[in-house]
Structure formats: C-alpha cells, structure tokens
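Missing here: one protein chain of the complex. Every other protein chain is in place.
By letter and in written order, the chains are A and B; residue numbering begins at 1 in each of them.
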Amino acid sequence: MILFEALYVAPPALTAQAPILVIAGPLIGACAAALSPGGRTAWMVSMLTAAFALWMAVAVAGEVAREDVIDYALGGFAPPMGIALRIDALGATMALLVASIGVMGALYSGHALESEVKAEKHTLFQSGYLLCLAGFLGLVFTGDAFNAFVFLEVSSIGTYALVAVGEARDRRALPAAFNYLIFGTVGATLYVLGVGFLYAATGTLNMVDMAMRLATLGDNSAVQAGLAFVVAGLGVKAAMFPLHGWLPGAYAGAPSLVSVFLAATATKAAIYLIIRFVFDVFPEGEFGEIFLSWILAPLAAAAVIICSVQAVFEKEVRRILAFSSVAQVGFILLGVSLATPAGLSAGVFYLVAHALMKGALFMAVGAFAISVRARTVEDFSGIAREAPWSAAAFGVGAASLGGVPLTMGFLAKWSLVSAALETGEIWIVAVLAIGSLLTLIYVGRMLEAMFFRAPGRGAERAREAPVGVLAPLFVLAGLSLWFGVDATLPVSMVNASVSALVGAAP
Amino acid sequence: MSSGELLILLALVLPLFSAAVSYAVGRMPDVRETLTLVACIGLCIITIAMFMRVGAGDAPELVIAQPMSGLEIAFRLEPLGALFAVMASVLWAVNSLFSIGYMRGAREANQTRFYVCFALAMFGVMGVAMAANLFTLFIFYETLTLATYPLVTHKGDAAARRAGRIYLGTLVGASVVLFLPGIIGVASVAGSTTFTAGGLLPGTTSVVIENMLLLLLVFGAAKAALIPLHGWLPAAMVAPAPVSALLHAVAVVKAGVFTILKISAYIFGPELITALPAATWILWLAAATIVIASLVALTKDDLKARLAWSTVGQLAYITSAAMLPFASGLVAGGLHMVVHATAKITLFMCAGAIYVATGAAKISDMGGAGRRMPILLTFFFVASLSVIGLPSTGGMWSKFLLVDASFGSGEWLTAAAMIVSSLLSVAYLLPVAFNGLFSPAGVKGPEFTRPGGVPGAALTAVGVTAIGCLALFVAAEFIADYLEPLGAFTLIEAAP
Partner (left out) sequence: MNVAVTHFNYLAVVVLMMIGLYVLFSTGNLIKRMIGLALFQTSTALFYISLGKVSGGTAAIKIYPDSPEARALAAPLDPTYVQQFGVGGVVYSNPLPHVLILTAIVVGVATLSVGLSIAVRIREAYGTVEAGEIEAVARLDTADAGRDP
C-alpha cells in the first residue's frame, strides 16, 4: 500500500466522501443507464460510472494507505446505531480489484454485447451491470453485517438477470440463471439467519462491535451456529465445494461479459466476506481452528481435485473454465485455511491473480464468440491462426491459470506451496501439486486445440475481435504477465491487507 | 553494463532473435537458413568467450528481475554451465548444418516452425546453462520442454501427437508434481534457491527433509530419463532425425543431467550428498537403469529406438556420477556429458543421413549400407567407439574416470553396472557398423531413394562431430582440469 500513500487523486472534499461515492456512483449510473434512450448512451453511462467508481476507489486506497482504516458513518449516524462503512487495506484492495475489472468490463461491453445480447436489452443490461458493480463495491466496504446482506442481494439480483440474458446465445442460460437464483437466495437467506443468531447473541450488527462483544462471550452455541450459517450461506455465493452446483451452468450460459465479471468479482467478494467473518468478527479460539482445519481445508482440497478432474473431462470451453473456477476457489480457500499470515496472504494474492487471469480467459472466449459460435474444445481448433491476438491473450491467461513461471499464477502457487510447507501441512502441498498438474492438463488441451490443430473442415472462420474488445483483454492479460515479473504492487497490497486482518504481516 | 553481463544477455537474446528472424523470413528458405547459421556461429563465439572468462576465474552475473523476495531471475556463470553452453552451442551449429541437408532432403513440411522452435529451444538451453538459481533454471527448463514439443510432434499425425502427449505429460508432470515442490521446499528451508559453492542446504534442515528434497529434485528432473521416468525419450523418437540428434542427445536430456549435476554440486554439495541415504538409493536405481536400458537397446531393431535406449543408459551414468559421494564424480559426470553428447549426436545424425539417403530406418535393412556410404558408416563406427569407451576417443577417459570414481567411493554396484553396460554397448552398437561396412559380398545394401545419396551438408556435419569424438581423446584432460573447481569444496581428498 506504500505506493498509494502519496496518491492524492481527488480534492480533499471529494476524498472525504469517496467511500459512499464508490457505491452511490454506480447505483445512480444504473438508474441513468436504464433510462437512457439507446444502447450506445447506456454504454457511455456505464463507462463513465465505472471509471468514476475506480477513481473514487483509488482515492479511498490512498486514504487507507495513510490512515490504515477509514470509518465512514452513513448519513452521520454514528455506529453502532447507524450503518457504517469500514475500509481497511483488504477492503481497499478488493475495491480496487472490483472497480478495475468493472472498468475493463464496461470498456469490453462496447462491442462484445452486440453479438450476445439483443439490441433492445442493452440499456437494461448496462443497468444490471452497474447494479452488480455497486453491490460488490458495497459488499467490500460495508462494516455492517446486515448491510452486507443487502449489498449481496443487490449484486445477486443483478447477476441473475444478467446470466439469464445469455439466452440470446445459448438458451441453457435460462435454467442456469434460475438455478443460480434458487441457490443464491437460499445462500443469502442462510446468511441472514446466521447474522440473526449473531445479533441475538450480541445485540449489534456492526462488525467491529460484534467482534468486541463476541470476544467476551466465550463459547456459545448460538454464536457457533451463527458462524456455521454465515459461512454456509456465503459458501454458496463463493462457490465453495460442495455448494458450487450453480456455477458451471451460470458461467457457461451467461454472456461473456457477465462471465468475466462474475468470475473475477462475484465469488471473490463472497470469499472476502468469509475471510472477514472468520478472521475479523469471530474471536480466535478452538472452534474457529476446528472449522478451518477440519471443514474448510478438506472441502477446499476436494474442490481442487474433483473439480479439476471434472474440468479435464469437460468438452465445452466455457464449462472447463467454470469448473476451473470452482477448483481455483479451492486453491484460495486452502491458503485461507492455513490461517497463518503467509497462508492468508497467499490466499488473497491467489484471489487477485485468479480474478485477473479468469477475467482475461472469459474475455478472450467472448472475443472469439463475436465471430464464431464455437463451444467445444474441438470447435476452437486452429482459432489461433484466425484470431491471433485474442488467442495470444487467451494463452497468457491460460498460462497464468496453469501456473507457468513469469505469470502471476505461478507466484500465487509458489507462495501457496511455501505457506503450506511452512506450517508443515505436507498433504496440502500434495493436493496443490496434483491440482496444478490437472490444471495443466485441461489448460494444455485447450491450448493444443487452439494453437496446434488445424481448423475443422467447413467450420466458420473466426475473425479478429475489434480494438475495443482487445484493449481490455490485453490489459488483463498484460497485468497477469506484469505482476508475474514484478509483483511488488500486489504483494505490498496483500501484505497490508493481511496485517490489517490478523495484525501480522507474513 | 559490464562486458560479462553483456555476454550473458547476448547469449540469451541471440537465439530469441534468431527465432524471430527465422519466423519473419520464413518464406525465403535460403535467407532463413543462412541467418540461422550466422546466429549459430555468433552464439558459439559468445559461449566460447564466456568459457574463457570463466576459465580465467571470472564469474559474470546478471539479475533480470525479482518478482518476489527470495525469488529472482538471475544468471551467473560457473565452469559446469559454461561447458554446457559451449557444448550445446557448438553442437547446435553443427546440427543446423545437418538440419539444412536433412530437412531439404526429406522434404519436411513446416520448416519455418522447425527452425523457430529450434532457436527457442537453444534459448532455453542457454538459460539453463547460465541460471544462477533453481527458480531461473526451472523457468528455462520448462521453456525447453515447451519449445521442443512442436518439434517432437513435427509430423503432426496421430502417432506423433500421442508421442507428444507422453513427452509433455511425463516432463511437465514430473516438473509440477516433483521438481517444483522440491524447489519451493529448498526455498522455504534455505530462504533462497541460489546455487552456492559447497552447497546451499548444509546446516539448514533435518536429514529427513534433505532426503525428501533430493528425491523430489532428482526425479523431478525427468529429462535425465531415470527409470521409471524414461518413457518419454523412446517415445520422442518419432521426431525428425535432427531433432533427435540435438534435443535427445544434447539439449533436452543433457539439460536434465546438467540440472542434477548442478543440484548435487551447488544445492546439496558433495559433502551432504555423501551423508544422504537417498543418494545411495538413486545410485542403485541408476545402476539398474544402466543395465536395463542397455539390455532393451539390444532388442530394438529400429536404429533410432536403439540409440534412444542407449541414451537412457548413458544418462544414468551421469546421474550416478552426480550422486557419488566423491567430488571427482562431478568432474567425471561433466566430462561424460560432453563426450556422450558429441558421440550420440554423431550416431543420430548418421541414422538420419541413412534415412534420408535410402529410407532405411531398421537395422536389419542396413546390412551393406557401407558399400554406398563408406564414409558415413566410418563416422558411425568412430562414434560407437566413443559410446562404448574404447581408446582414441573421448569416451575412454570419461568412462575411466567414472568407473574410477565409483570404485574410489566404494560403489561396487555402480562400477559393475557401468562395465557390464559397456560390454552390452559393444553388442548393440558395433554390429550396426560392422554389418554396414563388412557385409558379405552378396549383400547389396539399401538403394538410394534420393539422387546423390547423403546430402553434402549432412555428411559434413557428421564428419565434424566424429572428428570431435576423436579430438576429445586429447582434450579430455583440459576439460577435467577446467571442471576442477567443482570438487574443490570438499574435505574428502582421498578415496576411503
């Protein structure tokens, strides 16, 4: 975060209000986009709003770097009565990630929507997109457990609709969206139930307050049940194994932009909230340790192995990427389950790395989808000759996913394995190694088809995507590469986040 | 930037540049091949310059990047690496000459891709040779794997793709599951992965972990083709002959054993290797590999397959050398690396030349081939002598040193395996040359399917390396002296 310390990007008056503007901007933008006369205008609104949110997020990050924590009381009502935003280094990092992906997605939507979404739906699509953005940004900023639920649902309702819009390309998007809605709502309701238990035990919804009161409560079965419900509920949203059933269909069916955005931010925001609850709200104690090492770690390991195997045997590229996302969430949670500063920082670093690479991968798939209706790995044969730039970016994303050296994915896996070795959990190292190998297999299958096979006879010819699509794609792929060679920026942010969480840097 | 840094940078950039240029001028084969040769010669000059500097006691360093703390991409020259770099670049030049003859003669498709990948593979080799730490070595080691994959699957048919899958699967699988965890393990116990004279690990961790790390790293370097991770090497023989010659006699396999030598010398150090039981297990496995591979080689009728199995055995010699609890093993291993590379590339190029000229790939079809190609078969004979370890070739000295080091450190099993395998290699190599040269009068030998027989460029290349085998007989002492600093850090001065 040191890099942000000297960063004053907005006038002080604006910076003071930046935390709420980050959220309010996209919310207002969502209304404006819905009301705008045509898809073009809506796109402009979307671009401007996302850029504004990013600007404000950077301003917040600067403030956080200087003051460690920002407490922002909404409407001037001081917590614990009023709703408070509370932003520490982790929140600022997540907001930067979400807002950057938001801008890239908005830029990308300029061309990518045309092939995948009906023209008359563009305005509403942009509106839903901004709604999601607002929801995720709110989620990472809020300091109030119930408020988090509201933001969770704001973003979720947006995503259900956005996934369903994918019907224009693939009607399987509709049942997938419905399925997602059922899963997501059950998850959110479980979360509310958990928060209810915590509220009953502590009488507060403010996370800081709650943490203080929980620390004095000692062992309390209502609190433990509360944690169980909260984590189960968020686990659904984070696609934590075995609660991930909604994800493959939703990612595969949604328009590419939505897959990009969901893969890079939706599961990540939920993981963020899990981390927040487990490490910030809940007091340290036996229960938390048992939960981490006997429930979270085995489930994450199962996700890594089982979903990677599923990805290996899957035929459709989007579904491969989707299963891979579940497996990668497993990698992230394995790091978190170590509960050491090193493990946690590896987990968060992995989270950022995965957001960038999966974003790039889905964007590249979307770039191909502009000109061809390729679905299976077979269909992608030889596409690198027809659309070399998109394929190159896909290759970079895939390399990062596979953990090839000089990409961010490699560093993420490296720090994960070192963290596991440090704690002496050899079985986690073994799981990571096998998971990485399986990842390489399915990544290799896709790359082999794209780069080394000739296109099938009579197949449609792909065309290179327009610059408006390639630019954000290259930014994401380029970041995966750049942070693989020089990871100073993400490492410093992640370390600051971890020391904000557990009070010790790795 | 000092001149040493410049040399390192040039050695890396030149192959990359050559790849780019080959790609750019792909439509003009003559220009492409001329430029490839120019790049080869340039690289030879650079590596020889590096070799001289290291010989004079200089150790140039270059740090490119540091993605995370304790993890840097850095290069540093030392005797073993400089030797490997010179060997690879000189043989690349010779092989390029051969490739031009072979690829044109056999009218292979996708020649531009071939030259581009070749140059990229050399980029990988240079990186491996000069790496200052395990992490950097790993990056280039994998670059080498990936760059050679299109070469192995060059034919593009189902058999080639299947072989490619085995190739990539074994090498990358071993790297990810064994090598990389081993490297991360080293980094986490020692705090870095830098190659350190006398060993990085001594005094940092417990014996159990050291044993585990040694096993992970040695098996992880699957390019060394120790049984049971040898399957990729015979499978990779579907590649065109120049690929087998350079990659599977010189670059790829030697990168594997080179890695093991480096790990032995600079990560564990001779002293620690002495103390580790895992080193003894590997020695036994290597001894088994030596004998088994030689026996399998006897059964193969396809010449390239026979050579491949012979390579599996010969690589295990070098792995043994790296595990010998006696520092002179490292010197012998380094010498054998060079000697075997020169001999094996000659044999592979001969096999390729015979194939281009006559279409014969099986040994049973080659009886009497010497009537039409006497010079070629003579070269084959000379290189065979070197692989067997008979006098007037470099092979004699390296085998002598290897057996001597094994005896000296009390590893009778290894010494016995080496001697048995030498006898077996007489049985599997000499008949090829003898049947070719001294066939009964009635046997005509295979007809030329190509007008003019062996392409001139190919024959020249084979000649150069065959003479190299003889020259190494004289130069062996120089190389052994050059590698002396490797063993200088041990306290064990005499054999027990």
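The definition used in the following text is that contacts are C-beta pairs under 8 Å (C-beta built on N, C-alpha and C of every residue); 3 or more make two chains touch, one makes a residue touch a chain.
Just so we're clear, the structure is a prediction, and the values are computed from it rather than from any experiment.
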For the chain not depicted, the shown chains it touches: A
Among A:V150, A:A228 or A:V502, residue touching the chain not depicted: A:V150
Residue among A:V117, A:V192, A:I320 or A:L406 that touches the chain left out of view: A:V192
Chain A residues that touch the omitted chain in the full complex: 146, 149-150, 153, 156-157, 160-161, 164, 167, 170-172, 174-175, 177-178, 181-182, 185-186, 188-189, 192-193, 196, 199-200, 205, 315-316, 372-376, 379, 456, 459-460
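Just so we're on the same page, only the chains that are shown with their structure count from here on.
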Complex interface listing, chain B residues touching chain A: 65-68, 71, 73, 135, 138-139, 142, 150, 153, 168, 172-173, 176-178, 180-181, 184-185, 187-188
Chain B-touching residues of chain A, taken from the complex the two chains share: 403-406, 411, 414-415, 417-418, 421-422, 429, 433-434, 436-437, 440, 444, 452, 484-487, 491
